[in-house]
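A single protein chain has been omitted from the complex, and every remaining protein chain is retained in its original position.
Letters A and B mark the chains in the order given here, with residues in each chain numbered from 1 onward.
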Amino acid sequence: MAETVTERRPAPGVWATYRMIAGMWIRSTLAYRASFVMMLVGNFLVTAFDFVVIALMFSQVRSLGGYSFAEVAFLYGTSTTAFGLANAVLGSIDKLGARIRDGTLDTLLVRPAPVLAQVAADRFGLQRLGRLLQGVLVLAGSLLSLHVHWTVLKVLLVPVMLLSGTAIFCAVFVAGAAFQFWAQDAAEVQSAFTYGGQTLLQYPPTVFAKDMVRGVTFVLPLAFVNWLPALYVLGRPYPLALPAWLAFTPPLVAAACLTLAGQAWRVGIRSYRSTGS
Amino acid sequence: MPHRGNSVAKGRGAGLGSRALVSMAVGGAVVRLYGVVAAGGFRRYTTYRVATAAGVFTNTVFGVIVAYTYIALWDQRPNLGGYDQSQALTYVWISQAMLMTVNLFGGGFADELVERIRTGDIAIDLYRPADLQLWWLSADLGRALFHFLGRGVVPLTFGALFFDLALPTDPLTWLAFLLAVLLGVVVSFALRFLVALSAFWLLDGAGVASLVSIAGLFFSGMLLPLNAFPGLLGEVARALPWSSLLQIPADVLMGRHRGWGLLGAFGFQLGWAAALLGVGRLLQSAAVRRVVVQGG
């Protein structure tokens, strides 16, 4: 009788799992090289359209909601970079519903690796970097053309804002995926908050109705992705009467969001009902 | 029409068993055949209820976001592109309502057709006693009708309730709008059919399809009304076929084309539809020759 393997090594961590699965998907897509290049270009273009629209608008007007082109570009750059990072990491987590429907989630669940990392890396494609790239380009351009009195605090706030913003969007992605354990066909609802949130944050808050601004500040705290910190950097007042120190709270808000989203994910996976006989 | 042979294998086409359809065609009720195909195209989408509701929700959220950006824009430039503010808002909600109907995000039948070309199942379709292009057009019209009702009505109603829209009260204008939408769907179909057929020559057409769909998104006026495009870019955009999908139906509904102008708008859509369907037909017969030469 052969002995069973003596020592069982611990499961790979979240990041190691992510790298392994993403690597497999990258090599899978490279099997179709020409399409990959076109999709990379396409992804860059289609995500840049949002900015083209803003540029077209500013070809007709000099300010929007009281904000100059450079200021709107700063909002656009921060929103798109944060979202682009979150999307590059978790972009196809909304395909979870499809995996639940066709039963292939089961095959991920029997691997000795965190499921969230596997689902996050699912169908990973380098073309997702297209959105991030154009977000960074616009952000760089806006930083060069902004007339801001930079202080150390403001300079530090920019990277903090980008990272917390990414984390907040990641939390939205994870919470949306958890929701799909109950409603597999409702994946598109998630787009309203992810893509919709990104679009919303590309414009100044003065453009929108007060109730919408309240909603994304107090209910779904997307305003902490960039509006509150970015308005501090730009030296602009927030449309709601809020204390200025809120501009520095995005890391806390992000941590709270991630905790809640993680909780939702755990509840979701425990209530998972595998399909099929 | 390629009435070649009478051995017809099963095709998934519009999710219908083809045997019943074939017997109808042989019986001469060709019009009824395509009617059944269209009904099948409609019906297969009715099963996705939750997904439809989710899509309506998302369209509505986007409609609200874009509406406020337009309000800000038209506050600065009243009369931009010849629209007043309520016309601009009307445009927003029409575009959210029409997005799926004219299939601006691609997908739908084109993916299925490309898949059949890739797997070689298309050879079966070519021997079906029904015309390939008409078959898929019928199925797509059925789908478009479903999306018009299922994805279009609610967002437009929401917009009309919560924003000040410039919708007509004259039933004839609505009728003209429906005709413009129909023509827009046909132009959209003709474009996607062309792209799908390219899969006969390109091994993997996903890249081409995504580039064309991106061009469509931009030149349809989905992002910004084409009349708000500056200078030459605007003129070029308005002359391209994609302006038939959204810009023209929206302007027809807002009563910006009247009398001879309305006929001109329809003529523009019809012209593009005929030209693109014609090219599709040529490509199709080239593809048929290719399949025949390769022995299917």
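Rule of thumb we're sticking to: a contact is a pair of C-beta atoms (placed from the backbone, for glycine too) under 8 Å apart; a residue touches a chain by one contact, two chains touch by 3 or more.
Here is the rule we use: contacts and distances are computed from a predicted model.
Enquirer: Leaving aside the chains on screen, match the unshown one to its UniProt name from "ABC transporter ATP-binding protein", "Dihydroorotase", "ABC transmembrane type-1 domain-containing protein" or "3-isopropylmalate dehydratase small subunit".
Expert: "ABC transporter ATP-binding protein"
Enquirer: For the chain that's been dropped from view, list the shown partners it touches.
Expert: Missing chain, whole complex, touching shown chains: A.
Enquirer: Who touches the missing chain here, A:L109, A:A140 or A:L156?
Expert: Final answer for the missing-chain contact: A:L109.
Enquirer: In the full complex, which of A:F49, A:F248 or A:Y272 touches the chain missing from this view?
Expert: Selected residue, touching the omitted chain: A:Y272.
Enquirer: Hey, which chain A residues sit against the chain that's not shown?
Expert: 1-2, 4-5, 8-12, 17, 20, 24, 27-28, 31, 103-104, 106-107, 109-114, 270, 272-274, 276-277
Here, only the chains that are shown with their structure count from here on.
Enquirer: Show which residues of chain B lie in contact with chain A when the two form their complex.
Expert: So the residues of chain B in touch with chain A come to 48-51, 53-55, 57-58, 61-62, 64-66, 68-69, 71-73, 76-77, 80, 202, 204-208, 210-211, 214, 217-218, 223-224, 228-230.
Enquirer: So in the complex, which bits of chain A are touching chain B?
Expert: 32, 34-39, 41-42, 45-46, 49-50, 52-53, 56-57, 59-65, 183, 185-189, 191-192, 196, 199-200, 203, 206-209, 212
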